[in-house]
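With one protein chain held back, the other chains of the complex are shown just where they sit.
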Amino acid sequence: MTEDFLSTAESLVAIAAGFHLRGWVLGTSGNLSAVISREPLRLAITPSGADKGALKSDQMLLIDEYAEVLGNTGGKPSDESLLHVSIAKERLAGAVMHTHSVWSTLLSEQHFDDGGLAIEGYEMLKGLAGVKTHEHREWLPILENSQDMCALAEQVARTVQQHPEAHGFLLRRHGLYTWGANIAEAKRHVEILEFLLETAGRARFRA
Amino acid sequence: MTEDFLSTAESLVAIAAGFHLRGWVLGTSGNLSAVISREPLRLAITPSGADKGALKSDQMLLIDEYAEVLGNTGGKPSDESLLHVSIAKERLAGAVMHTHSVWSTLLSEQHFDDGGLAIEGYEMLKGLAGVKTHEHREWLPILENSQDMCALAEQVARTVQQHPEAHGFLLRRHGLYTWGANIAEAKRHVEILEFLLETAGRARFRA
Amino acid sequence: MTEDFLSTAESLVAIAAGFHLRGWVLGTSGNLSAVISREPLRLAITPSGADKGALKSDQMLLIDEYAEVLGNTGGKPSDESLLHVSIAKERLAGAVMHTHSVWSTLLSEQHFDDGGLAIEGYEMLKGLAGVKTHEHREWLPILENSQDMCALAEQVARTVQQHPEAHGFLLRRHGLYTWGANIAEAKRHVEILEFLLETAGRARFRA
Partner (left out) sequence: MTEDFLSTAESLVAIAAGFHLRGWVLGTSGNLSAVISREPLRLAITPSGADKGALKSDQMLLIDEYAEVLGNTGGKPSDESLLHVSIAKERLAGAVMHTHSVWSTLLSEQHFDDGGLAIEGYEMLKGLAGVKTHEHREWLPILENSQDMCALAEQVARTVQQHPEAHGFLLRRHGLYTWGANIAEAKRHVEILEFLLETAGRARFRA
């Protein structure tokens, strides 16, 4: 493995442990990836079934654009690796992160019939890449969940094409996907969107 | 004590400290065990009355199938040791974990008259052993709480026999029991079920 | 200072830091004490105005039964030291702990007109000293808050005399007082009562 892979793996492992502490990737849920090279496409990604609070960087996997593992690590990549590949390709994202929080799970169900969830008017939105003012309306599309990962990866590709301004989307009763130009930006987007989902969720309870 | 016991004890102690931090085993509540040998049945188990945030591995006890302590440790096993033995026997579980969270306590009361609580349609369910899709309905039986541990252990045995597909159950106004083939799986089941109970609890408040 | 004082001070400081992390003693609120000797009465107690997340054991103070500081530490004991002395005397408590959580604050207001709050039927109650079954009814008296510490200390003395079975009480819009035969028991009572107050608070929201 290259030095680039190793330092990327270490960064993702540290972020995974922090998300686990916050309850965003409990029970081996969630997965994180980062692009190591674009031509050919290579991603460092968390393995399937790993406890994110106890993950070691030598468990991290290198995959290609078909989500096939390169090298002899013996691990299995996340079932949702194809979704990471789709987003890395369609958005030219440098990193993709997926969390399963209580609030994203709840809101993905409550707003499913609307096709998505609008969050607007919050200062916190300014932390999303390219957003310059709180007077911004972020539309988080919500997709039906599925176990057919090829079909879901295609639908993710279509969704992010149809919503080029979106910074993330929800899978119904499943969780949040977001991404960024690099690992730091993707992590920032997770924190911002999870914050806004909790805020929207608590405001809705009041309503 | 064997090396196997010592490494098991250390694993359980680390998990107990993590659960304590999350507020799932406050005030000496909760208990964790793992099977050391099956013939004869031997379990490593947390002692009665221990602060799970300050537990040391040399406080861990070795018990037999009658919940009698083996060796001269001077400690007393958890009052609920017989429940751990019942589950280890009936489910051939490698580890049994019991937590007292706010949400499991609340839901065990609110759904008691229904005999249990159904949780379905969540991706997080896929983290339960043998579950391959979010289109799964998990039924968590709820048992009346009791201080007669022999009677309760028998009722636990009957409940897990009657619900061979269940991954856990609730004791009324008391908490969650779950288990797994090994320590990692049992810990994963705790995280998943506690997540789903919080999610179900918050959704119900909205209803 | 004696060795006994120093080890007691270290224990209280570690517990204070843990409570601060949980949000139970934010903003210099809360105070912890333990009896060093009973004849004459001497308590180790947290100083007034200290950040409980950054407290050092050499800031801890030794006070007598009039809450006067012994020795030349230069610190000022908590304004509420007389309440600690009252409880240490009336209950022969070895340690007294006072927390300001969100849930104790909310419930101390909502149940003030009832004179107190009953918590019953929860397994967690068994962690309170002397309680052998979940079929226990704990009555937490609620006292009007006051800045007249002499008068409040007297009222605390009367309250704990009138409710000899109580393990704690609430001050209105202020927080929880509990105690124990020793530091470990007092800490356990804090965790149990804070858990039960959160549970009662969330159940009430549902009602």
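Residue numbering begins at 1 within each chain, and the chains themselves are lettered A, B and C in the order written.
One rule holds for everything that comes next: a contact is a pair of C-beta atoms (placed from the backbone, for glycine too) under 8 Å apart; a residue touches a chain by one contact, two chains touch by 3 or more.
From a predicted model like this one, the values you see are computed outputs, not experimental measurements.
S.K.: Over the full complex, note down every shown chain the hidden chain is touching.
M.R.: Taking every chain of the complex into account, the missing one touches A, C.
S.K.: Looking at A:F112, A:W139 or A:F195, which residue reaches the missing chain?
M.R.: With A:F112, A:W139 or A:F195 as choices, the missing chain is touched by A:F195.
S.K.: For the chain not shown, which residue from C:A95, C:L171 or C:A184 touches it across the whole complex?
M.R.: Result: among the candidates, C:L171 touches the missing chain.
S.K.: Suppose we count only contacts with the excluded chain; which residues of chain C make the list?
M.R.: Against the left-out chain, chain C lists 23, 26-29, 51, 53, 100, 102, 105-106, 109-110, 145, 147, 171, 173-175, 201, 204-205.
S.K.: Going by the touch rule given at the top, which residues of chain A touch the chain that is not shown?
M.R.: Answer for chain A: residues 18, 22, 121-124, 127, 132-135, 184, 187-189, 191-192, 194-195, 198-199, 202-203, 205-206 touch the chain left out.
Just so it is clear, only the chains that are shown with their structure count from here on.
S.K.: Tell me the shape of the graph of touching chains, choosing from line, ring, star, complete and other.
M.R.: Topology of touching chains reads as a line.
S.K.: Only C-alpha atoms count here: how many degrees separate chain B from chain C in terms of the superposing rotation, rounded to the nearest 5?
M.R.: So the angle, rounded to a multiple of 5, is 90 degrees.
S.K.: How far is the middle of chain B from the middle of chain C, if each middle is the mean of its Cα atoms, in Å?
M.R.: The answer is 31 Å.
S.K.: What are the residue numbers in chain C that touch two or more other chains?
M.R.: Correct list: empty.
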